Structure formats: C-alpha cells, structure tokens
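Every protein chain except one is present and positioned as in the full complex.
Let's look at chain A:
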C-alpha cells in the first residue's frame, strides 16, 4: 500500500516547478513534505491527485499507476486530499459536506433516488451515520446543521479532513492543515492526526509549522526550487546543512569566501 513517486518533473512553460523528484511513502507512516514557499509542494499534491499531469515521471499507489487517471478515479483508489486554501462546499451544511465525501463509496443513481428504493434508503442511513461518526472524530459533532461557510477557520480545516476521510482513503494528503491555526488548535490537530494514523491511514503532510512537523512525522522529504534536497527522520533533517541553508540562507563566511 505504499505510494511511490518516481522521477516526477513538472514544467509550466519555462518554469521548472518540479525536477526529477523521487520518494516513497510507506504504509502506516506520517510522511512530511516540507520546503520554503514556492518549492513545489502543492504542485506535487496536484500531480499525485491528477489535478494536472506531470511533464515526466509517474506516481504509483499500491502497485497501481495513478498517473493518467482522472481525479475522481484516484479518490476511488483510496487517495484523498485536503486543500491549502480551504475548498469546502460553502452553501451546504457541515453534515452534507461530509456526505459528499462518501460519494465514491456509494452507488444509488437517479432511479433508486427518485423511487426511494429500499436499498437507497438503507444507503442514505448508512451515509448519515458514518458522516456523524466522522464529525465526532474531528470534534464537529454539534455543528452538523451549520452552514460550512459559518464555521470558524480552524473548524473549516477539520471539516475538510472529515470530508476527505469520508471517502475511506488508505492515503490522506493534508495540505498545510495547521495554516492559520493558534497553538491550541494546532495541538488539537496533532491529536487528530495521531487518531487518523491509529485508524491505519497513511498520511502525507505538507506543513510549515516546523514544531508540529518534527513532532508528528516519521520521515520527511525536503523540497527546494522543485528539487528534493534531503530526506530522513526529523532528527536527520534538523541537522542537514542543505536544509538549514534552504531555510536560513548560507552562512556569512561562505558568502565572503
């Protein structure tokens, strides 16, 4: 059930967003993808979920090639994501947002829905029950009838996670889940990610909050200007000179030399 990213290159016109990036996410781990702004992290997410195709290379998930599939097919394969800039369905209630996530795991069509077949009613009940369970998990149980738009920022982020979890993913891609959160919300998020990990879901995480990344990730890959400059455990990454250089710039002596 591992995710393999093989030699991915992405060019937008003359801009090299990603150059020959390769890494592997093992089943059950929390894998961090970090790097300065514009390093190509979100581009990598968009390529994994086929929002656009790579210029070169391929993505393989549990021995199935994801590259070339449509985004909805990738969700069906068990890879689901959240967005850096929150993209909930604003005019739907919290509960409805989560039920949309269950779309690819359910199958009632027009006919079954209109004639209210027994199978459809049973399925609707299951969808709602599961959605409520997920809302409990992310701590939004009492907000199910609120419009998604009216939730606080941190709550919206957690609702996005619940919506993604509704599609029964084996791999969850989180794009900066802690962005804009205060310390308490970040701590809650830490607990939530731990809970999701315990459910047996592999997590690939983009995040700028370094304390959180170092605490929660089993392994980390670092991107800078579209290239992978380092990979390893949080301790290895903390002490890697390339990473320090990318984040803080070169030391003065080097510049003078």
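In the analysis below, contacts are C-beta pairs under 8 Å (C-beta built on N, C-alpha and C of every residue); 3 or more make two chains touch, one makes a residue touch a chain; residues count from 1.
Convention: contacts and distances are computed from a predicted model.
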Listed names "Sulfide dehydrogenase (Flavoprotein) subunit SudA", "Protein FixA", "NADH-quinone oxidoreductase subunit J" or "Branched-chain amino acid ABC transporter permease", with the criterion being the UniProt name of the chain not displayed: "Branched-chain amino acid ABC transporter permease"
Identified contact with the non-displayed chain, of A:90, A:141 or A:241: A:90
Contact partner of the left-out chain, one of A:124, A:227 or A:245: A:124
Of A:15, A:51 or A:122, the one touching the omitted chain in the full complex: A:51
Missing-partner contacts on chain A, residue numbers: 49, 51, 70-72, 75-76, 80-81, 83, 87-92, 96, 99-101, 103-110, 113-114, 116, 120, 123-124, 127, 147, 163-164, 167
